[in-house]
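Excluded from the complex is one protein chain; the other protein chains are retained at their positions.
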Amino acid sequence: MKAILTDITKCIGCFKCVKACKETYDLPGDYPRRWTQNDGLSALNWTSIVIKPDDHFIRKQCRHCIEPACVSVCPVGALKKTKEGPVIYDNDKCMGCRYCMMACPYGIPRYDWDQRIPYIRKCIMCYDRIKNGQQPACTAACPEEATIFGERDELIAIARQRILDNPGKYYQDKIWGEHEVGGTCVLYLSDIDLSFLSYDRKLDNEPLPHTTEAAMKAVPPVFAGMGAAMIGLHWVIGRRMKREQENKPKGGSE
Amino acid sequence: MDRVKIFKLILWIVTGLGLSAAIARFAFGLGVTTNLSDTTPWGFWIGFDVVSGVALAAGGFVITATVYIMRKEEFHPIVKPAVLTAFLGYIAVIVGLLFDLGLPWNIWHPVVQWQHHSALFEVAWCVMLYTTVLALEFSPVPLEETSRYAKIRSFLMRYRLVFVILGIMLSTLHQSSLGSLFLIMPFKLHPLWYTPILPIMFFISAIALGLMMVTFESLFTSWLYRRKAETPLLAKLGKAAVWVIAIYALVRFIDLGARGALGYIFAGSFESIMFIVEASMVIIIPLILLSIPRTRHSLKGLWAASLLVVLGIVFNRINVAGLMMTSATGSHYVPSLSEILISASVVSAAVLAFLFAVEHFKVWERKPIDPEAKVEKLPEFDRASNTWLGRPEVAARIKYSLAFVLAVAVGLMFWPFDRLESRGIQDTPVVKARGGEKLIINGNRNFDLVLFKHKMHEDTLGGKESCVKCHHMNIPGDKESGCWQCHADMNKYTDAFRHDWHASPSGGNLGCVKCHEPDQPKMALTASECNECHKDLIPPGAAIKVEDYTAPGYVDAMHGSCVECHKEKAAALDKPKLPQCTTCHDQEVSDSINQAIAAKHEGRKSPWVTMPEIEEN
Partner (left out) sequence: MQPLMDFVAGPLFRLTFAIMLLGLLRIVVLTVWGVIQARRQTDDKVMPWKLITENTLGWLVPVLRLWKTRPIYSVVSFVFHIGLILVPIFLIGHIQLIRESIGIGWPVLSDNLADILTIVTMVTAVALFLGRLFSKEARFISRPQDYVWPVLLAIPFATGYVCNNMAIGAGVYQWTMLFHMLSAELIFVFIPFTKIAHCVLVPFSQMVSTLGWKFPPRSGEGVAETLGKKEMPV
């Protein structure tokens, strides 16, 4: 599975990844609008750089979770986790319910709010380029190798090596995205706390789709059980009423 | 006027106003007509129309179960209205959803694109099937009116039990699955509401709501049509509701205790207050009211209890569906007028359909006396227009349709179409740059400013002769008009040509024929070019070629002119740092200028600046 590793300590904040993304997908300039957040992501900015104090530049993009919440909630299969790693989106299948936006723990999918015919927009890890054996536009554009592309296992190994080589440099010696919500395909190394990237500061390691799985598995038995219970109840009460009718032969209607 | 007539008139007007909002919603898109945003993708429409709407329609399966499964024949009089309410409720849910969906014409996609792991997929299927089942359950009532359909009717009646059981099975599923929708959001939903047994919670509360909604609907229609309220029957429903609410309360608090979330109730936060309000509306007050036999058998007690439970559980649904996520997402969502109007109009239309059904079909044992169909069928005379409107029925039709049409038109009148056209780009008027030899450029006053060395640019570019390079268009009589005079908004285009000024006596005081040919239609197409009069408008040698008189936003204009020139200079002078952001947007300079005046704004960044390319070193 392909992945992206972004090392915050190496990023110089040149915005070349942002620019490359905008050029690759021909995205026009954005304006400050009511529905945009100040993290810079929008339907027209699929990756952005969040600037934190002391020259920390954190590139924000879709995390391409291994078990993505957005894919599991989509009622029409418009979002798909590919075997290569990227989570991609199909315009033609979408019906615009925006459940994916609700379900994403990182708040990544954005909406074409200003369009009459709106679609979900987010980073797709340049799926077409990956299929052709190229790397995504953003990692290709990075002059500092702060954000690199490769096999997920290899990138984790690289990250481990960097942590080993530089003890104490990285925050809690943690690879962000290795385990949260079951692991993501976009990994971060950082010297500051990156928990602001998700809504809840303490994301569980349990993949989010598992939370609904139990409820969804209960659907067929509940359906059948309810039917059986209703038929049974109907029959039992019917029989009891019949007996009561027989027991008091005449007059006692109520 | 009769209260039915007034009520109907109000409903027609609300429906009309909602239709105007719907036109705006489809003409301009979700972003500008609703207050939905990236942080609040689901708002009032999902919370109220869909999640609450389905719950409000729970009366259908609760009452059919009581009558046909439990065989409590005494409740038979309220079966038909309950099924009708449920059917119209589901139709309203589907219609409401059409407004919320971004691509409503794709609403059928779940039928063919199966995604069994999605809770919403399951809800979609159940709602579809259950609406069909409800239609089959209710259709014997209108079919009764004509003998032609007797066969279909008897067929439907024979399999009624099948439909009832199917309806209960489907309702169980999707009433609970609406809770499952939010299981995937433990990171957002406040722990007082988030629980792994959310589906069970939704199911039990839906039963309580179903009972109370039927009570409320019966009380309301009795009041509306001046019928005798079915108090003894409703009191029995109330007694059942006591048990359901008690079970709900038990499960709710045991769950809170088991998850160790009880502490949040007394945390004093926004959520804890909302929880206390919700719990007293749904649980505490109704339990007290309904468990005392005297209040349970009184009209006022039933009114209060049913209204509280209905509103309280709707409140609970809205809480779960978004309101209690706001502290995690940090959104400040308040539904916009168009969201509220469209929801209101969907509900109004459903109520109108309900009233139509009870007046024309035998929903109740006895049809209400139709105020439109008076016994003496005299045509109605309208003094205002001096005409005969026709039979009362026809007259009502004429009046309601007129009210509806006028409401739509008035609604369209009040929509701010100019604002909607801007597609949500906020107005940011530019303020003039201050200073002399050095200009402080701070157009939108966000203190993320640029110190522009005007004198230095003038000197290096070649003295007074070089003004025209940047001042590429000047107000007549001026040689160096400020950027802000045409580029008047940070992000939006501004029309540099001011027609009102040219025509006004205090301004140009020019007659039309000065620019427009006398025998031509007067519009921009046929007007003469500006520089035919204003010879010095566009000075020769300007770096920017003016193509039309619409000035781009300030940010684009500045970046367009400065960065392009800096790039050229960087190549020519071998100064690679020249086109970089920090050359102009110098944080240190910025900070030092702002230090005195903007201590509280420190560190605030504009995320909208698109950074120019850095030259490779």
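A and B label the chains in the order they appear, each numbered from 1.
By definition in this document, contacts are C-beta pairs under 8 Å (C-beta built on N, C-alpha and C of every residue); 3 or more make two chains touch, one makes a residue touch a chain.
Because the structure is predicted, anything quoted here is derived from the model rather than measured.
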Touched by the hidden chain, restricted to displayed chains: B
Of the residues listed, B:Gly390, B:Gly482 or B:Pro552, which one is in contact with the missing chain? B:Gly390
So which of B:Gly260, B:Gly463 or B:Pro521 would be touching the chain we can't see? B:Pro521
Touch assignment to the omitted chain, from B:Val111, B:Val334, B:Val410 or B:Ala571, lands on B:Val410
Interface residues of chain B toward the undisplayed chain are 377, 379, 385, 387-391, 394-395, 397-398, 401-402, 404-406, 408-410, 412-415, 417-418, 500, 502-505, 509-513, 518-523, 525
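Rule of thumb we're sticking to: only the chains that are shown with their structure count from here on.
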Parts of chain B lying in touch with chain A, wherever the complex brings them together: 26-32, 35-39, 41-42, 65, 68-71, 100-104, 106-107, 109-110, 113-122, 124, 161, 164-166, 168-169, 172-173, 176-177, 179-181, 183-188, 196, 199, 328-329, 423-426, 428, 491-492, 553, 556, 603, 605, 607-608, 610-611, 613-614, 616
Would you pull the chain A residues touching chain B in the complex into a rising list? 14-16, 18-19, 29-42, 48, 51, 53, 69, 72-77, 93-99, 101-103, 105, 107, 110-119, 143, 198-200, 203-204, 208-209, 211-216, 218-219, 222-223, 226-227, 230-231, 233-234, 237-238, 241
